[in-house]
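Omission of a single protein chain aside, the complex is shown with its protein chains in their original locations.
Up next, chain A:
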Amino acid sequence: MSGNSRPGRPGFLALELDGDGAHPAAWRKARHAPDELLNGARIRSTVLAAESAGFQVATFADGPVSSGRDVAGRLNALQRAAFAGPVTSSIVLVPEVDTVYTEPFHVSTQLASLDYVSGGRAGWLVAASGSTEEAAAVGRSFAEGAALAQEAAASVEVSRRLWDSWEDGAVIRDVATGRYLDVDKLHYVDFETPSDFAGPGYSVKGPSIIPRPLQGQLPVVAQAGLLPSDADVVLVSAPTTSLLAAEVAEVRRAIAGGGAVVGGGAVDRIGPAVVAELDVVLDSRGQSASARLAELDAFTPWSSSRARFVGTAAELAGFLAGLLAVADGVRLHPAVLDVELEELAQLVLPELRRRGALKPFAQGGTFRELLGLERPLSRYASPGSEN
C-alpha cells in the first residue's frame, strides 16, 4: 500500500471542546450565561452531546487563555477529561498536557490514571507551547524553538518508560507466598536527559507509582514536527481548506519516508495516524455561516493558523468525505460549540455515516483500537513473557 491514499477506508472525527468554541467571541452566542461555563455540568453536557453525535474523539485544550480571547478562565484539561470518563462510554478523551513546565513523573501518573477512569479511552495531546507566562508562573527561564521540542521529547520518553515500568501482570496477589507484586516485573526507568539538553537537565528513577495503563501505552498526539519519531497521531494544519488535503498527503509522505511500520499484520498504515485540523462555521437556524462569522468577528476578530470551512452542512459533509479519503481523521474546531455541534449532529455526521466515511461506533473500545494500534508489550518484558 502506498500510504498516501486510502480510498474507501473510513476515518474518525474529533471535536475540540474548549470553552464555548474556537471563536474568541463564542461566549456571546453560547446558550448559557458566562458564569455557567467553568463547571462540571457544562463538561458533562458538551461531551455527551459530542458522543451522541457520533464523534469518536474529544480533545480538551489547556494552558493560559491567550490574550486574544474574551474568556479569561479555563479548567485543567486533564481533569475535565477525567470528569468526562465515567459519564461517557465510547468517546476517546484526549487532554492537552504540557511537557515543559510540569513534572514528567506527575504527568505520566495523571495520564495513566485517566486511562483507568475512562476504561482505556485516554490519549495525550502533547503541548510545548512555551509561553513566557507559563515560565514565569513556575519561576523557570523561558524555553523556545528547539529547546521546546527537546523538552517535549524528554517528557514523552519519561512517560512511555514509566508506563512500561510495571509489566502487565505485575500485580499477582499470590496468597501462598504472600506476594502482592511480582517484583521481577517492575523496572527502574533511570531516565537522564541527553548531554545536549537545552533546559536544566534532570533524571527520573521510577518505577511508576501506578500499574501499567489499560492500553499499555496511551496514544500520543502531537502537532506535525513536534515529535518527529514518537507520535502516534500527527495533527496537520494548512492555511486554507483547498491546501489541507495536499498538506495531509505531504506530511504522510514525509513520515513514511523516515518512519517505521506500525503494528502487526492487522495494520497496514505506515507511520502515525494523520489528522487534519479544521475550523468550522456553519449555517444555522436561517443565518448564513458567513453572516454569523462577520457578526462574531465584529466583536473580536478570529485569527487562527488552521484552515477554515465556512458554509452549509451539506457542503461540509462533502468536503469531509473527501478529506477523510486522505486523512485518518479530522479534528473540528467549531466556532460556537452550542451552535455548530447541533448542525454537525443533525446534518453532517449522519450524512458521513450514510456515505460510509466514518468508522463504526465502538462501545467500550480503546483509543489504540480506534487507531488500529495493537496493545504493545512493555519494553522491559522479555520475549514471550506475555504469558
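Rule of thumb we're sticking to: a residue touches a chain if its C-beta (ideal position, glycine included) is under 8 Å from a C-beta of that chain, and two chains touch if they have at least 3 such contacts; residues count from 1.
Convention: contacts and distances are computed from a predicted model.
K.L.:
Under which of the names "Branched-chain amino acid ABC transporter permease", "EfeO-type cupredoxin-like domain-containing protein", "NtaA/DmoA family FMN-dependent monooxygenase" or "Putative transcriptional regulator" is the non-displayed chain listed in UniProt?
P.N.:
Result for the unshown chain: "NtaA/DmoA family FMN-dependent monooxygenase".
K.L.:
One chain is left out of this view; which of A:Arg9, A:Arg44, A:Arg253 or A:Arg379 touches it in the full complex?
P.N.:
The missing chain is touched by A:Arg44.
K.L.:
Would you mind spotting which of A:Pro211, A:Pro272, A:Gly329 or A:Gly365 touches the chain that isn't drawn?
P.N.:
A:Pro211
K.L.:
Can you list, in ascending order, the chain A residues touching the missing chain?
P.N.:
Those residues of chain A that touch the unshown chain are 27, 32-35, 37-40, 43-44, 64-65, 67, 70-76, 78-80, 82-87, 101-106, 109-110, 112-114, 116-119, 133, 136-139, 166, 171, 173, 175, 177-183, 186, 200, 202-211.
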